[in-house]
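What follows is a set of notes on a single structure, which appears directly below.
Complex shown without one protein chain; remaining protein chains in place.
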Amino acid sequence: MAMENDMFKNLKEKPMTLRFPYERVEPVEGIRAKVSWDIEKCIGCSLCVRICPGNAIELIGRGRRAEIRYNVGRCLFCGECVDVCPTKAIYATEDFELVFNSRREMITHFKRKKNRKKS
Amino acid sequence: MVSEEIWILIEIFLFPGFLFLFSLAFFTEWFDRKIVARFQNRYGPLHVGPKGILQPIADFFKLLSKEDITPRAADKVPFRLMPILLLTLAIAPLFCIPIMGSNGLISFEGDLVLIMFIMSLMALLVFIGGWASTNRFGTIGSIRAGLQMFAYEIPMNLSMIGPAISAGSLSVSKIVEWQINGVWNVLIQPVGFAVLTICLMAHLQRIPFDIPEAESEIVGGWLVEFSGKKLALIRLANDFEFVLASSLMASLFLGGPYGPWYISLITYLAKFLLCAFILSNLRAAFARYRIDHLLTGAWKYLTPLALLQVCLIKAWGI
Amino acid sequence: MTFEIPFGPQHPALEEPINFMFKIEEERVIDVKTRLGYVHRGIEKIAESRNYQQLVYLSERICGICSFAHTLCYSQTVEELLGLEVPERAKFIRTILAEMERIQNHYLWLGLTAKEMGFETLFMYAWRDRETIIEMLDMISGKRVNYGVNTIGGVRRDIAESTIERIEKSLEYLEKRAEHYTRVCTKDPSILKRTVGVGILRPREARALCAVGPTARASGIARDVRADEPYAAYGEIPFKVVTYRGCDVASRMYVRIDEIKESIRIIRYALKKMPEGPIRVKVPTRVPEGEAVSRVEAPRGENLHFLKSNGSDKPERWKIRAPTLANLLSLCRMLIGVNLADVPVVIAGIDPCIACAERVALIDAKTKRREIWDGKDLWRYANEWYRRKYGF
Partner (left out) sequence: MRRSELRRQLRIRARDIIVKRERRFAVNVDEKSLKRVIRRLMRMDNYTHLSTITALEVGSEIEVIYHFAFTDAMVSVKIRISKDDLLLPSIVDLIPGAALYEREIHDLFGVEFEGNPDLSPLLLPDDWPEGVYPLRKWWSAERINAKLGGKR
């Protein structure tokens, strides 16, 4: 009963809920979502592999020619790897709507330009 | 020249009859869900049809296609029969309500008593349905439905008798005619109108009084074992009851339709929507009461108020 | 006639699986027996193969809603073991975020209790207002739920100047809504009928059953870790411990709504008094041998973390006791004598977070083998077994 005036005021206002597929809210600028590598800068120091709480990052090869296998399924989006990377090779993207239909798709393999011809 | 029988058939099956009532029932459910949603600052049904108007029909057909389980322990006959009976009992009184012109399809002296009898039969059916499902929650739900019936039955009937006394007849059509050339009952019997609204909320088992099917306590109450076609029929019966309740309020207290058939249709629908709005508003504004609140509340306040209202009308001798 | 009603693991009134077995006599509860274990993830057993830095994120996932309180408590325990002093600014940021989480938790609780009472509109409004505070947390930490701001030795995100005005604006709105809800919850007849005099917990019983947090404060016991043992920046911030003497669900509601207002005052004070300076201190990975206990006032009550380290980079024993476990016995005590219709409201009264209450176990790195013991087997086994027994 005590909510009457509040309810009638809401009758006129535009509803608060969003019609999701058609109306979207743009992510906040400091959002921490999926991370991605600029593989050329990576020096293969595997600091990010050790820091990652979800064991989502895997290093293949060593040194300058190392490649990264990044499993979004295990990633917690905590951003520790972004902070710990000495050469700032890892950057956070804004894409948080992640949908996959198989586990294999979750794993992205960052290859280097030179190696791509070989493997 | 359209012969008499075809005209009557059209009236029964098409216009103020089944087709119209079915679409009105679905429309009212949509209207109710939309209004309550807007009260709660959200959209309500949106995607099925323009502004979601076909959503109730979609729900109905979805339920029809669902698997229809009859529990092993339930006693089969009343369990299967109950939804069908509930639906027929919900539609029957609607034929006595004047929609086109000032008298309904079947209007005879005493159809108000028929409506009252059918409404109490419905509450009894709910009790049987819950009891027949022999589910623990179902049993508790049906006991509560029975208890709730004792609470609202007497004040509701008393408040319905009020307009009959002032109009001097027990037929809804005559009451409507009396109001057309007289004054609307709601102006001379406001208390009766309030008591009837509260009791109809209890009859429809809507939020403040949806104790028999309180999902957060007894997981759906008497409805718990019904599924598939049975649940579809029960929900449709619920919509019809909502239409019956609103149109009762409209015709007994707000004067019902008057004038040639197309104007009377518009006036009927306007008053009908006003009453539906009142019921939806009440649904959004309250928390659910406990069964003992309803019982004490009904016996301590509703019944004396209804009695007082009836005495007042007799005293004024209108 | 007496019924035996299972208020079982799957129930619309419960967000998380917990099982109560009620003996009902004419709608009155006469006996309660409770069972946990449906959402037991064996978090501490998983913790066995994680180092201290990674455990911060594990402690965050103990409970979805009071995640900041758990990380704060865990970080303080490790800082105590390391003998580390957190920079002043980090303390203030931790206090601000802890209070924001309290506001968000109390609005969520208000909505849930309204849903149990069947009051859909209040449920929708409370959760709509909760959105404003979640936007604030999203702006500061970049994430809506598990903020990942807290870490050992300080905080990872700073509160920039630009965000402070937006925080002020949203605090005004939240304060106005808190006023509105106080008026609604004290005047609306249907809410009063469903909460006043329901689920009574006498002060004497609350003390004997060691109730914590708002559940104890609603029975007149002024027990608040922020006042008893000021951690983070609570020492410098004056605030009032809210207590009511009603001992029923209604007074628990008023305690929480007043605490929202109290938190807003704390945040405003902290925002003004926040000093400049670093927000994080370098932390060694190995923790010296020792034991530490630390307590934090989570929105639901007192959180306790006990940590025993053995010099390596993995903890030896990590015991977490969440507030819900402490209030469970008081809940069983409150439920006796309540009639069936009020059971969900009384359960919602203590704001149960069952996932928290499951924190039990021991971890040890003595075996040195890299045991990928996954809590899942224990959890999968428990669920599958229940599926067979109850046949649903």
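Read from first to last, the chains carry the letters A, B and C; within each, the first residue is number 1.
The rule is short, and it goes like this: a residue touches a chain if its C-beta (ideal position, glycine included) is under 8 Å from a C-beta of that chain, and two chains touch if they have at least 3 such contacts.
Computed from a predicted structure; not experimentally measured.
K.L.:
Omitted chain: which shown chains does it touch?
P.N.:
Displayed chains contacted by the hidden chain, ordered by label: C.
K.L.:
Consider the whole complex, including the chain that is not shown, and state which of C:Arg144, C:Arg268 or C:Lys319 touches that chain.
P.N.:
Answer from the full complex: C:Lys319 touches the omitted chain.
K.L.:
Just to verify: which one of C:Leu84, C:Ile134 or C:Leu329 makes contact with the chain not shown?
P.N.:
C:Leu329
K.L.:
Which parts of subunit C are in contact with the chain that was left out?
P.N.:
35-37, 40, 42, 45, 80, 207-212, 223, 228-229, 291, 293, 295, 302, 304, 306, 308, 316-317, 319, 321, 325-326, 328-329, 358, 360-362, 364, 366-367, 369, 371-374, 377-378, 380-382, 384-386, 389
Criterion: only the chains that are shown with their structure count from here on.
K.L.:
Find the chain most remote from subunit B, comparing centres computed as mean CA coordinates.
P.N.:
Between subunit B and every other chain, the largest centroid distance is to A.
K.L.:
Taking each chain's centre as the mean of its C-alpha atoms, which one lies nearest the mean of all protein C-alpha atoms here?
P.N.:
Chain nearest the centroid of all protein C-alpha atoms: C.
K.L.:
Take the average of all CA coordinates in subunit B, do the same for subunit C, and state the distance between these two points in whole angstrom.
P.N.:
A distance of 45 Å separates the two centres.
K.L.:
Quick check on subunit B: which residues sit in contact with 2+ other chains?
P.N.:
Subunit B, residues with two or more chain partners: 39-42, 284-286.
K.L.:
For subunit C, write out the residues touching at least two other chains, lowest number first.
P.N.:
121-122, 125, 128, 188, 190
K.L.:
Touching residues of subunit C toward subunit B in the complex: what are they?
P.N.:
3, 5, 11-13, 27, 114-122, 124-125, 128, 188, 190-191, 193-194, 339-344
K.L.:
What part of subunit B is in contact with subunit A in the complex they form?
P.N.:
The touching residues are 37-43, 46, 281, 284-286.
K.L.:
Okay, in this complex, where on subunit A does subunit C touch?
P.N.:
These residues of subunit A touch subunit C: 1-3, 6-7, 16, 28, 30-32, 51-54, 76-80, 83.
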